[in-house]
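I have a structure here, written as structure tokens, and I will follow up with some questions on it.
One protein chain is absent from this view; the other protein chains keep their places.
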Amino acid sequence: MYSNLWLIPFFPLLGSIINGLVGKRIKSEKVIGGFATLLVFFSFLVACQNFFRLLGDNVKTHEIVIFSWMSVGKLQVDWGFLLDPLSAVMILVVTGVGTLIHLYSIGYMHGEEGYYRFFSYMNLFAFAMLMLVLGSNALVMFIGWEGVGLCSYLLIGYYIEKQSAGDAAKKAFVVNRIGDFGFLCGLFVLYWTLGSKGVWTFNFVEIAENAHLLETGGLVVTVVTLCFFLGACGKSAQIPLFTWLPDAMEGPTPVSALIHAATMVTAGVYMIGRMNILFAMAPSTMLTIAIVGAATAFFAATIGLAQNDIKRVLAYSTVSQLGYMFLAMGVGAFSAGIFHLMTHAFFKACLFLGSGSVIHGLHHAYHHAHLHDDPQDMRNMGGLRKKMPITFITFLVSTIAISGIPLFSGFFSKDEILWWSFGSTRGHWLLWLLGALAAAMTAFYMFRLVFMTFFGEQKTDARAKDHIPESPLTITIPLMVLGLLAVIGGYIGVPAILGGANHFHHFLDPVFGKSLHLFHIEAHGTHATEYTLMAVSVAVAVIGIFVAWVMYIKNPELPAKFVTKFAGAHKIVFNKWYIDELYDFLFVNPCKKIGTFFWRGFDVKVVDGIVNGVAWVTRGIGSGLKYTQSGYLHNYAVAMVVGVVMIVGFYVFG
Amino acid sequence: MISVHHYLLLSAILFCIGIFGVLTRKNAIVIFMCIEVMLNSVNLTFIALSRHVGNMDGQIFVFFVMTVAAAEAAVGLALIIAFFKNKESVDVDDFNMLKW
Partner (left out) sequence: MADYLLSLIIFFPLLGMLFVLFIPRDNDGLLKGFTLVVSLVTFVISLPLAFDNIFATSGGMHYREFYEWINIGDYFQMNYNLGVDGISLWLVMLTTFIMPVTVLSTWKSVQKNTKGFMALLLLLETAMLGAFVALDLFLFYIFWELMLIPMYFLIGIWGGKNRIYAAVKFFIFTAVGSLLMLVAIIFLYYFAVESGVQISGFGVHDFYKLDLPYNAQYWLFLAFAFSFAIKVPMFPVHTWLPDAHTEAPTAGSVILAAVMLKMGTYGYVRFAMPLFPDALQTFIPYLAGLSVIGIVYGSLVAMMQEDVKKLVAYSSVAHLGFVMLGVFAMNQQGMAGGIIQMVNHGISTGALFLIVGFIYERRHTRLISEFGGLAHKMPIFATIFLIVTFSSVGLPGTNGFVGEFLALVGAFESNLRWFAVVATSGVIFAAVYMLWMYQRVMLGKVTNPANENLKDLSLREIAVMVPLLLFVFWIGVYPNTFLDKMNPAIEQLLNQMNNKQVAVVEVYQPVVAKLIEIK
């Protein structure tokens, strides 16, 4: 019935291989890009077909095994796919947003060296991401998990000539690997613990069915979930492993949109959703996740306040929004977390693509005027709303959505998260407070971005400012579609209190319902509380917007005053709390020092010292004794006679 | 009556003279002759004891020793001549190249 599921990851893989092998020979960019886009679109069509089939199906979980991967004794791992509401949502998001971003890239990457390489990597990414969400066992998921890491590495480092791009790519991969270390450890502990109870499996369905074999709230399940959470932290850029994501903005903008906003970075959230039953069994892990999520949301938002690079603001915003998703997962609002994942994919992809459109335009203008200004620095922008109307409108819509203004998609998802963090049996008002503060800051820095970029006077260099064009259709069409989705995407999950049916929640119920029910996770509280909270969160968002308006439109000299007045605080925030420097000091440099010591100190001095020392001693003894070989016959004869006499003497007198 | 002891004593004296010669003389040919003296002293011992214990083995052995001594004389003299051609000397102190 769902046997064509394998086609979904297969199409992009095919595209990646073909573009990778023969792309270099193809001269036409349209053919390369069109082909890649088309294949992801095919995946989207197959995904849609399967989605609607699942919608009308009573059985909500389907597993399709392609062939056996590894079989050694008790360990049996298959290449298998799992289709359930959760993965159905994910494949739609990945292929849908993926198609749009591929389409966008055709225009955006125009004229770049290695055009075919870019699309080959992008398709490979789509393949890996789809493996991640479709994998029926933890190992197939891990293929995708690492695969997206690889593609992220390749695409961040796409501009191979740039030193910073290479550094960022490496950092992204290595930090992800730290997470993978956690993921693997968790997997091993889980496998072994379940195995010792008779169930040797990596299969998600079987894990969920046999989770009761583990002790609820026990050490094992806590350790396992904490390990998994470490993995999620790496992939989804949570504290303490978030530092790679802002650097990852070295990649081309479509990459940032697809990988570092819409899909890959949400893999951690997806993974927690996939194993929700284990997490539900470990309240202390859930609490950790909620705290880390809320802290990340807050912390990243503070850094976002002071950045001047348009993509970096969005990057910190992504970290912050991911924090929301983790907060949701931590307080048991699984479906809300996934809901936010989806709406975030729409509006953040739109924001990134919009910023890409701006950069594209400015780049074009600078190129025209032979200038080398930074096209990503917001201080060089301003007043672009007239030059780029479509970009502006879609950008504004998405900004409103992310700020949580009612009727836009971000409002529904964010509000549900905040409500759960307050009212859930696993929530706490402090979590809510952090979330609400982060929401206020989000509204502030996002509107700061909009105001600095699109409003006010044009600060672009005079020679370039008349040459900023609106982007071509391949760029604006995805913007419009995503902008539309950013507006209406929330209506599938309108909560009951606002008169909605919350279809999204019910659709995902087969995945999350069991753990919510078993462990009594629910949000409770009066309608009055819920309305109040809603009002508060809208209010703080509006305040944030208002402050941004005051600072950047009404009194544009205010920010400079703030900076001088709170110079210390600004410096800390501007330098990202010196986290990178701290990590260098704590981990990177000691590792290098230890490595050098082991090499030059231990290997060369101690081990080789002993070996060479033995050789040296042997040689020394030999060179001392060689003088006994005088070469004179008499000496030998005397020695012989003395020897004979001694031996005879020994036997006669001894 | 000359007993076997006398033979053995003579043989020992001859052997010591041989050793003394080998150790003190420098002329290779003299050393060579001293070695022959030593060999012959051993031969004497063999024969004396062979007669004393009434076993012919010792006498047979002497033939071997004499054969070996002859072969040795041939090879040894050849070596000395070869060396003399090289160094214009038969002094063993000049034979010192076999060292480190």
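Chains: A and B, in written order; residue numbering restarts at 1 for each.
The definition used in the following text is that contacts are C-beta pairs under 8 Å (C-beta built on N, C-alpha and C of every residue); 3 or more make two chains touch, one makes a residue touch a chain.
As the structure is a computational prediction, the values presented were derived from the model and not from experiment.
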Interface partners of the hidden chain - shown chains only, full complex considered: A
Which of A:S28, A:S71 or A:N555 contacts the chain that the document leaves out: A:S71
Per the touch definition above, residue among A:L558, A:L586, A:V611 or A:V648 touching the missing chain: A:V611
Option from A:V89, A:I106 or A:L139 whose C-beta touches the chain left out: A:L139
Given A:E63, A:D84, A:D180 or A:D247, the one touching the chain that is not displayed: A:D180
Residue of A:L7, A:I26 or A:L150 touching the missing chain in the full complex: A:L150
Those residues of chain A which, in the complete complex, touch the missing chain: 20, 24, 67-75, 139, 142-143, 145-147, 150, 153-154, 157, 160-163, 165-167, 169-170, 173-174, 177-178, 180-181, 184-185, 188-189, 191-192, 195, 591-592, 594-596, 598-599, 602-603, 606-608, 611, 615
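The rule we apply is simple: only the chains that are shown with their structure count from here on.
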Gap in Å, rounded to a whole number, between the CA centres of chain B and chain A: 95
List of chain B residues in touch with chain A within their complex: 19, 22-23, 31, 92-93, 95-100
Sites on chain A touched by chain B in the complex: 626-627, 629-634, 637-638, 641
